[in-house]
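A single protein chain has been omitted; all remaining protein chains appear in their positions.
Chain naming follows the written order as A and B, and within any one chain the residues start at number 1.
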Amino acid sequence: MLKLDSVSKIYKIGTFGGKELCAVNNVSFDIKDREVVSLIGESGSGKSTIGKMILRLISVTSGHIFFNGENIASLKNNGLKNYYRKVQGVFQDPFSSYNPIFKADRVFRIIHDEFYPDVSGKDWNIKVEDSLRTVGLNPDIVLNKFPHQLSGGQLQRFLIARALLLDIQFLVADEIISMLDASTRIDVLNLLADLKSRGLSILFITHDLSLSYYISEKAVILYRGNVVEMGATDKIFYQSLHPYTKMLMVSVPRLDMKWQENVEAKIDRTMQPGGCVYYERCSAIEKNELCAKSPPPLVQIAEDHFVACFGYKP
Amino acid sequence: MSLQVENLTVYYQTLRGEVHSLEHANFNLGDGEIMGLAGESGCGKTTLGNSLIYLAPPMKFIEGQVALDGEELPVWDIERMNEFRFKKISIIPQYAMNAMNPTRKIGKMISELLQSRKINYKELLSVIKERLDKVKLPHDVLNMYPIELSGGMKQRIVMVLSTLLNPSLLIADEITSALDVSTQKSVAEMIVKFRDCGCMKSVIFITHDVSILYQIADSIMIMYAGQLSEKASKETIIHSPLHPYTKLLISSLPKVGVKHSEKKLTGIPGTPPLLLNPPVGCRFRDRCPLAFEKCLETPPFVEIEQGHFLACWKEGAPYA
Partner (left out) sequence: MTARSQKHEMLFFALRNTKLRVGVSILLFFILLTIIGPQLTPYEPNDFVTSGAFPPSSEFWLGTTTFGEDVFTQVVYGLRATFIVGIVGGGLGMLIGLLIGFTAGYWGGIVDETLNMLTNIILVIPTLAVLLIIAAYLKVRGILTESLFIGFTCWPWVARAVRAQTFSLRVRDFVDMARISGMKSYKIIFSEIAPNMMSYLLLVFILQFGGAILTAATLDFIGLGPTNTISLGLMMNMAVLWSALILGSWWWFIPPGLAITAIVGALYITNVGLDEVFNPKLREM
């Protein structure tokens, strides 16, 4: 359904744009129909940038994104509008997603005005109420309120209901439950998983591994803009190969396992430009000179399992 | 017993009335105990932490006693708390690491802070350096500006600073929330290490993330809507909790190994009550599957087994 082909995003920084900052480097992966793929990374890994590039909110520096075979960079006016009919997003901060001076249901009215101007107001209200019930909200309680009168969980469901009003096929969910409370976040997560049965594909962007395991079939691990490992969720979690993935696995606080004493990475600042992005922090015994010199390519090592590390020998 | 809190009640004053954010808190903290304090946002955990050290308006002291190492703490008197603050009891507030003055070098910042407490920076320098070694930071950081440091490094400096005088109690408020998983782990482990070497006696570790508490805490206390629900050893809270809220909360947490397609987790239906005019009795009543008439009275927070405290009429009944 959605395919990223060698996508990069480079920002020019500094006065006169002299320096370059590579936020996303040569990322390729695809998302099939009815598939939930999670994009896992820490802050600054470029995971949100990828989500925004898919939503055409940020331009792509090089590479292409294809949606159902069509390059999304070429979409204009009506083509782009049609794209948004099928591809939608929900962001991390529910309160910032609403214009604070308007009522929350304005997000529905915008969809009405922009996409379905011909539908009568009455029919539209019925559609909105149906959509709200689908996401588990009571229209009588949540409609006609200002954003600050609703809870974070309600606001996020609102945005999912908004997306459902369109002929949505693909949803970018960018950290949508990280700001919600424990007792309500699981319901939003379940709702997202249920959408799959409606034929949706989802890109689930998160830093929380257990959430990713709960909901997705496939996981992509990002480190400083580079894909270091990707594949079927079970393989990533139980047969992790990249030292970074392994480190994440042992660092995530779990309720069924205690933290192990981890090997402190020897901080090695001798890295030359062009080496492996993880070189500095890598504590693998396989670490060698090659790692410092050239970036390891992402290679397939099993069905549905890719890793970018010289240390791995099949 | 390091800390004893009895019947502590603190309200928030707002234009629309008093918010009952902490009511009748009764608990003890043993020497060397790391107690995790968990609950949803707005449940009063930060209020509890702040009221032990800096009870400033709009917070309003209603009643209660607090004793630290057997000595009564005048928590209602901001002035008199000065002799305890930072020396006997210390806090790492939420967002502390982002509150550093960007125009001051770290060393200068520490020296100014110590000066305001009338403590000589030079005399403490050796301790500072020793502590920096402990958290694996180079001594150079004293000559650096906050902007040159990563989030994890800043959090460690804040930790060193707040425990310089070996306080009896450290309150750590959400110190790992804004960090990446790898840094989160090292900062959390630092707390344990500091406790082990006596940099502070006991710790209240406030967080919304129960799984971190399972890693580092000795005991866990769960709060709900301004009331204490349950306190026990971490094993008990995680594996055999009694309070219905704790049970539902723990069971709703996604874990690695649990897939939606295989096992669907459920959340807790409903929302917490507003604390402006809170309902009488147990505040979890409306969302509780076990609620009955008796829950219209506030259940007392009582010890039902050695070290296991519970505020629930139903689950507590067999032990009464």
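Please note the rule applied: contacts are C-beta pairs under 8 Å (C-beta built on N, C-alpha and C of every residue); 3 or more make two chains touch, one makes a residue touch a chain.
None of the values given here were measured: they were computed from a predicted structure.
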Where the missing chain makes contact, among the chains that are shown: A
Chain not shown: contacting residue from A:Ser6, A:Ser43, A:Ser62 or A:Gln149: A:Gln149
Omitted-chain contact residue, chosen from A:Gly41, A:Gly63 or A:Gly89: A:Gly89
Among A:Leu4, A:Val107, A:Val128 or A:Val142, residue touching the chain not depicted: A:Val107
Residue in contact with the excluded chain [from A:Leu57, A:Val119, A:Ile141 or A:Val299]: A:Leu57
Absent-chain contact - pick from A:Ser97, A:Ser131 or A:Thr245: A:Ser97
Residues belonging to subunit A that touch the chain removed from view: 52, 55-57, 80-81, 84, 88-89, 91-93, 96-103, 107, 110-111, 114-115, 146, 148-149, 159
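Here, only the chains that are shown with their structure count from here on.
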Residues of subunit A that touch subunit B when the two form their complex: 42-43, 151, 181-187, 189-190, 193, 207-211, 213-215, 237, 247-248, 251-256, 258-259, 262, 264
Residues of subunit B touching subunit A in the complex: 40-41, 136, 180-182, 184-185, 188-189, 208-212, 214-215, 238, 248-250, 252-261, 264-268, 271
